[in-house]
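In this view, the complex is presented without one of its protein chains, the others remaining in place.
Which chain is which? They are A and B, in the order written, and residues in each are numbered from 1.
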Amino acid sequence: MLTDPRTIAWLGPEIVLIAAATGIVVAGAFLRGSAFATMRIIAAVSILAAGAALRVGEANHWMTTETGEWTGPLVCDPLGFLVRHLALFAGLLLTLMLSRGADERDGTETLGLILFLTVGAMIAARANELVLVFLGLELVSIPTYALLYLGRNDRDGSEASAKYFFLSILSSAFFLYGASFLYGIAGTTWITAPEGIASIRDAVSRDPQPFAMLGLALVVAGLGFKLAAVPFHFYAPDVYQGTNHRNAAILAVMPKVAGLAVLIRLVVMGLPGVRNEVWQLALVLSVLTMTVGNVCALWQTDLRRMMAYSSIAHAGYLLIGIAVGAAAVGDPLPYGGVAASVYYLCVYSVATIGLFAALQSLGDGSRRVDSLDHVAGLGVTDPWKAAALAVFLFSLAGIPPLAGFWGKLTLFTTAIGQALRGESSMTPWFLGLALIAVANATIAAAYYLRVVGYLYFRTPPATSADLPSQSGPAGGLAAFLAAFLAAFLVLAIGLHQGPLAEWADRGERGLRALEPPPAAAVRATGPQHADIADRRGSLREPPE
Amino acid sequence: MNPLAYPVTVSHYLAVGAVLFVAGIICMAVKRNALGVLMGVELVLNGANVNFVAFGSRVLRDESLGLDGHVFALFVIVLAAAEAAVALAIALNYYNNHSTIDVDQADELKG
Partner (left out) sequence: MSPILGPILLFALLAAALAVGMLAVGSLVGPRRNTPVKEMPYESGMDPVHDARRRFDVRFHLVAIAFLLFDVELVFLYPWAVSNKAVDGIGAAAPDLPFFPLIIFAELLVFVGMLGLGFVYAWRKGLFRWP
């Protein structure tokens, strides 16, 4: 197997980021002292440069064609394009929200690690090969361990990082063990492939044997941890509470971006042979996850702990789209589950990072904004930041004009659509799913609105002496800028949801173009190991 | 039948991998020492590794090189090394804060 030269070209943005991250970390070892501000600008510029490389390299391509292009290890399609943009934007916000005071000591390492995990999410977004999927997931996880350690060193911080570390490795091991069975069934690590080349999709479609179920269950367990889906969620509240705002933002977004992309490519599109098991599993996990997350969030007083349960609940919403997408794989009609899920992921990620950035910008170095009481009366004392917080909370709750509302609406309608249109045995399941999701949205509104109530209808504490005098990270202008950017985007998507929805839709259509035609989905022939070199040049699938 | 002359097939390796995997999980569950838990992690990862190498074997498929499984195993080995490095920092930090590496003492965050 020789390296396809185009693979290198398609990795351009990732290469830019890796080079910048390596340079920043190594240069930081030489420049002691006040290199942090400069390095932060370099990191932000390199993220923008990677975004520019991404647009120059691919944007024109997606304007003229909608189908994905199969290149072996990397699949080049609109879904990957969208998710990579999301990862880059999240990376930019995270870079901005580093606090000068707390992160200055290991500032260059922190910046470099954030760039590395952005690259990890970007690789996971379009990996079509088990080794590359694993590499992307680990490139998100390993910098996260180090960031948890760098972010907070006290008693709670060390407990949080130890818990996350051991559970995360266990989940990686589950994923690996499941992936080994998928590899064993197919004899290749490629997830999907054009006609005539062996792939996991073909092998599992041909012979959905018990090993495929075992592999599926283990892989979903591993990815469920990344998404913080019940019953793999129990680490989240402790870890979020025991770390700082920036790490909580990373944990709430980056593993979910990578995990959802892998879930779509490997489980939904890669295992249509066991699609009944996949949608049943996703549906049950979804119902459990959103219910447990929302109900437990109701009585939290620690802000990050509440947001941890909120992120669990949102993982449940994301799984609705996965269930619909898996149930409709191979269906000739458009189904929209994957598109709705990706749309919701974008909306959720921006609002969550923005919320943590706003909380971070509230800290003034002498206190840390941890609990609900700390934000009481903020509408009077700091109206701009309070307004930003309110925008994010309303969006997460799904109040109509904002982005979160459209995300929830799309998800619920696809679930109902699947109930009406799918096989009759699915109807009660998906109707029930939609009903439980709507009920959950109302529960969720309760605790988000409670925080808004604290912001605007409580009197601020009389003096700062009333607050526990913990030394926390100083906020800073950059964190506020990140919050402002995110708030702007939440409002913009809410008022003008067309472009993002269209890209999410294109992502799903691009995935479907990579599917084999329905008649050829189940074949009785044996695996054919064609040489890739022979097929080079004829890989592009004809448009529908 | 002479058990020593029985041919070794891929299933035998899978059995070894499964034993390693389960032993690792049990080790992670019952060990209280952080480094003991880390040993459990290594066992679990190597259980998966044995699977990959076994599935890549020529016994199973003679028409391909089966290189994918071996490459995957190499990646897992490197991952395990990287995680051992991070684990040291985390265990040290834990020890500095708790004066022990007994992970059962980590029960302060709850609510």
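Everything below uses one rule, namely that contacts are C-beta pairs under 8 Å (C-beta built on N, C-alpha and C of every residue); 3 or more make two chains touch, one makes a residue touch a chain.
These figures come from a predicted structure and were not determined experimentally.
Student: Can you say which of A:V26, A:L298 or A:V380 touches the chain missing from this structure?
Tutor: A:V26
Student: By the contact definition given up top, give the residues of subunit A that touch the hidden chain.
Tutor: Per the touch rule, subunit A residues meeting the hidden chain are 1-3, 5, 22, 25-26, 29-30, 533.
Student: On subunit B, where is the contact patch with the chain that was removed from view?
Tutor: 67, 70-71, 74, 77-78, 81-82, 84-85, 88, 92
Note that only the chains that are shown with their structure count from here on.
Student: Where the centres are mean C-alpha positions, what is the separation of subunit A from subunit B, in Å?
Tutor: Subunit A and subunit B have C-alpha centres separated by 27 Å.
Student: Spell out the part of subunit A that touches subunit B in their complex, as residue ranges.
Tutor: Against subunit B, subunit A makes touches at 1, 130-131, 134-135, 138, 142, 145-146, 149, 153-163, 165-166, 169-170, 172-173, 176-177, 179-181, 183-184, 187-189, 237-239, 241-242, 300-302, 305, 529.
Student: Quick one: in the complex, what on subunit B touches subunit A?
Tutor: For subunit B paired with subunit A, touching residues are 10, 17, 21, 24-25, 28, 34, 37-38, 41, 44-45, 47-48, 51-52, 54-56, 60-61, 63-64, 66-69, 71-72, 75-76, 79, 82-83, 86-87, 89-91, 93-94, 96-98, 103, 106, 108-111.
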